[in-house]
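I have placed the structure first, in the form of structure tokens, so that the comments after it can refer back to it.
Only one protein chain is missing from this complex, and each of the others stays in its spot.
By written order: A, B, C, D, E, F, G, H and I. Residues from 1 in each chain.
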Amino acid sequence: MSTKPTKDLETIPNPRPGRAYEIEFDCPEFTCLCPRTGQPDFATIRIRYIPAESIVELKSLKLYLWSFRDEGHFHEAVTNRILDDLVAAVQPEKMTVIGEFYVRGGIHTTITAEHETR
Amino acid sequence: MSTKPTKDLETIPNPRPGRAYEIEFDCPEFTCLCPRTGQPDFATIRIRYIPAESIVELKSLKLYLWSFRDEGHFHEAVTNRILDDLVAAVQPEKMTVIGEFYVRGGIHTTITAEHETR
Amino acid sequence: MSTKPTKDLETIPNPRPGRAYEIEFDCPEFTCLCPRTGQPDFATIRIRYIPAESIVELKSLKLYLWSFRDEGHFHEAVTNRILDDLVAAVQPEKMTVIGEFYVRGGIHTTITAEHETR
Amino acid sequence: MSTKPTKDLETIPNPRPGRAYEIEFDCPEFTCLCPRTGQPDFATIRIRYIPAESIVELKSLKLYLWSFRDEGHFHEAVTNRILDDLVAAVQPEKMTVIGEFYVRGGIHTTITAEHETR
Amino acid sequence: MSTKPTKDLETIPNPRPGRAYEIEFDCPEFTCLCPRTGQPDFATIRIRYIPAESIVELKSLKLYLWSFRDEGHFHEAVTNRILDDLVAAVQPEKMTVIGEFYVRGGIHTTITAEHETR
Amino acid sequence: MSTKPTKDLETIPNPRPGRAYEIEFDCPEFTCLCPRTGQPDFATIRIRYIPAESIVELKSLKLYLWSFRDEGHFHEAVTNRILDDLVAAVQPEKMTVIGEFYVRGGIHTTITAEHETR
Amino acid sequence: MSTKPTKDLETIPNPRPGRAYEIEFDCPEFTCLCPRTGQPDFATIRIRYIPAESIVELKSLKLYLWSFRDEGHFHEAVTNRILDDLVAAVQPEKMTVIGEFYVRGGIHTTITAEHETR
Amino acid sequence: MSTKPTKDLETIPNPRPGRAYEIEFDCPEFTCLCPRTGQPDFATIRIRYIPAESIVELKSLKLYLWSFRDEGHFHEAVTNRILDDLVAAVQPEKMTVIGEFYVRGGIHTTITAEHETR
Amino acid sequence: MSTKPTKDLETIPNPRPGRAYEIEFDCPEFTCLCPRTGQPDFATIRIRYIPAESIVELKSLKLYLWSFRDEGHFHEAVTNRILDDLVAAVQPEKMTVIGEFYVRGGIHTTITAEHETR
Partner (left out) sequence: MSTKPTKDLETIPNPRPGRAYEIEFDCPEFTCLCPRTGQPDFATIRIRYIPAESIVELKSLKLYLWSFRDEGHFHEAVTNRILDDLVAAVQPEKMTVIGEFYVRGGIHTTITAEHETR
């Protein structure tokens, strides 16, 4: 497995496919850049999902989140992007991504995006 | 963009218009005046909304909240006013504004106002 | 306006009558007497309501809560009494009063009473 | 009124019988014995109920909880027993008893039992 | 009763079979091995269930959780395994098992699995 | 023993006179009146002392603190007064009284007074 | 007494001049302007002092802190200025002023200044 | 070893006699009786000591604390008694016993007693 | 002033040079790289100092901390490096730098380095 930042998310088969259980990841070490000023932004990313056929491989998730480090993204856009990428990779029953960003201009911003497969 | 306090809220296009995601702002730096005594009031303003076509620009929100600094407003009125202004500007699917005011007369007051578009 | 304790609650017109918003007061400075022993009781009183035509005036609420200082009341009775008085005065859509009383006999008592207008 | 531990719970008439309000008692000073080893067990007992015609008298509740001090009871059994005794005494609309027991064998046990009258 | 780690869960008859009450165990002392690297993993295991005919014996649960100490298990798999074993042993009305694992790769993982008997 | 508020503090002989141990009382149920406006003030009173020949009787302390309920006192003065009264009554080696008053005018006031016998 | 913001601090005689006791004020409602950008800054101001002949009058302190609302001050300068003004007004034995400023540029700043009279 | 409550404290040789290290026990499960009313009292007992030749055996300490369950003791006396008994049994370099008692009469009492061997 | 990351720290004259006051910065947004693996590390950097002739300019500090983003540094080395750079730039009376690093290998590391000018 690579140890370089990458947008390629690895998945592994769900070890208990018949049950609608929840997996939650809390990742306080997320950073990207402000697309307007180029200055660093920091956030805690929280991911919760109910898997279908496959689950996210943990080390792969770490490399994926690392891959945003040198890219410019708005708060609203990057949270939705992470949700879209993860949904595409693991095809979950349901998934929520929450981005809790550090204070900018005296304001603390949190974005919560959810995907549900019919 | 202006760096003066202003009631003109700027918006930008929603970067992920097809999804009903939530944006939350926590702003602990709000102050206005008591309309009866002229003395300063302080509050934390919390804003949560599900955007439709557009979203609030963050710096513009800071200048908007600043614009109340020298104005007299009752707790109940100013919380509803902020909701009305934000609804008019971003036309959200749904929006909640919460004003948590500092203790006056031994009483801590919180106002919660919600708007939902059919 | 009086600065003496009084059971007369003042109200003012609701500044935003068309919207079902919530007002919450947290009052940690409530004291009355135990009707059995005459000894002081202490409580935090929390009031939450959705106003209809009028709202409670904040200073008047302070004087109202003060008016119980020298009166004997059981925990269950005084919490319901505050709810009844406030409902009579402001005629809210819905109102909740919570009395959180200090430890007596090793037991911490909380009373929660709710009124809803059809 | 007795000042000895007793299983006889005293009740008094509900001072506001027409309203479905909630009474909550938090009692961190509960102890009984382990029926297997005879060693002391400790718990916080939480009681929440909606009264019908009568309410529990507070000092009587203290004596009732004290009465378990020298008796052997399993966690699951004693929590249900307290609920059954209180339901028989006050005939509430609805009642919940929660027993939060101290760590035994590295495990913290909480029992939650609920009674609802049709 | 054995004092060795074992996968054999003991049960005892439910002392209050007619009522749907909840039993909750919080076990902060769980450890197993990472099946990939062989290194120790640590977790808090939380178990909540509504018993039917029988309940888990507490000491037996301690020995059961101990039995994973030298075994390799993935987070998702072991949480579901504990749920499956407990369901098989006590046949509950409903049961939830939560595994809160310590930080690995900067990410804190929580697995929540639930079983409900029709 | 009286059950009326009184400034007469009762003492009992120190049960372990040869050792310089500390006794601490935390009393969150203190109230008096503002000498300027006549309105109620509230405080938590904390007392710490190293006894010499005698110690404060607990129920007597409760009645003593109650005795301020209808009296007007400034924050600074009442905290020092409590220290002076207690020092006169128990003649301790050392004593500290802390008065933590509720917010007035947006300001939370704490007074800490200490007495040390040579 | 004035109800307008003013730099004139009122003092009153120390009610217990013979004892070195401490007075502490916590004022979470401080705001001034950034002298560089003109934008609002917010802080909690904490004041601790041992009085000599006189003490600060509480309402006067409120009006004094209010007087900075429309003035530009750097964090380091305004905290020292408050200490200097208070020392000049009350001539304390010892005084500490702490300014805890809200996050700017991702950095939370606290200034602690102390004055001791020989 | 006995499994009955006993005042006989067992000790074992200090495994690292040459070093002045500290041992701390926090015991939230202490109960005795009020010598005046016969009603149960509850406390958390904290013990900290620097051992000399021997240390307290943990199970023996549990049985020792249990032995107060049916005895009447005042707060100040029982805390000093526990210190005296432990000092006699382990002959430590230094030992502190803290008794944190539950609220009685609205007052929370903490006793701290210390022994130091020259 | 530059808006690019830079090791050049700007200083400004101390606005109150005659007093030994303390300035504290808490910076939760620090990241650099692991010099061994190249993977990102995260930390909160806390800086406390007593200024002499000059103080750190806040925006300059932000750019300085940003300048480590793409550099490899060990925890112990980078904390001491920040202290050395700041001491060289502001020549303080005394300065402390604390680096609180996120969990790696199940271990949370904190480095505290202090400089004192004679």
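Here is the rule we use: a residue touches a chain if its C-beta (ideal position, glycine included) is under 8 Å from a C-beta of that chain, and two chains touch if they have at least 3 such contacts.
The structure displayed is predicted, hence computed values, not measured ones.
The omitted chain makes contact with subunit I at the following residues, 74-77, 79-80, 104-115. Panel shows subunit H; residues 14-16, 19-29, 51, 55, 58-59, 61-62 of it touch the chain omitted from the view.
Counting over the whole complex, subunit E has residues 3, 28-29, 31, 37-40, 42, 66, 69, 102 touching the chain that is not drawn.
The working rule: only the chains that are shown with their structure count from here on.
The set of chains touching subunit B and also touching subunit F is given as C, G. Spacing of subunit B relative to subunit H, judged by their CA centroids, is 56 angstrom. Annotation: 46 Å between the Cα-based centres of subunit A and subunit D.
With touch defined as above, residues shared between interfaces to two or more other chains in subunit C number as follows: 28-29, 42, 102, 104, 106. This structure has the following touching chain pairs: A-B, A-E, A-G, A-I, B-C, B-F, B-G, C-D, C-F, C-H, D-E, D-H, E-I, F-G, F-H, G-I.
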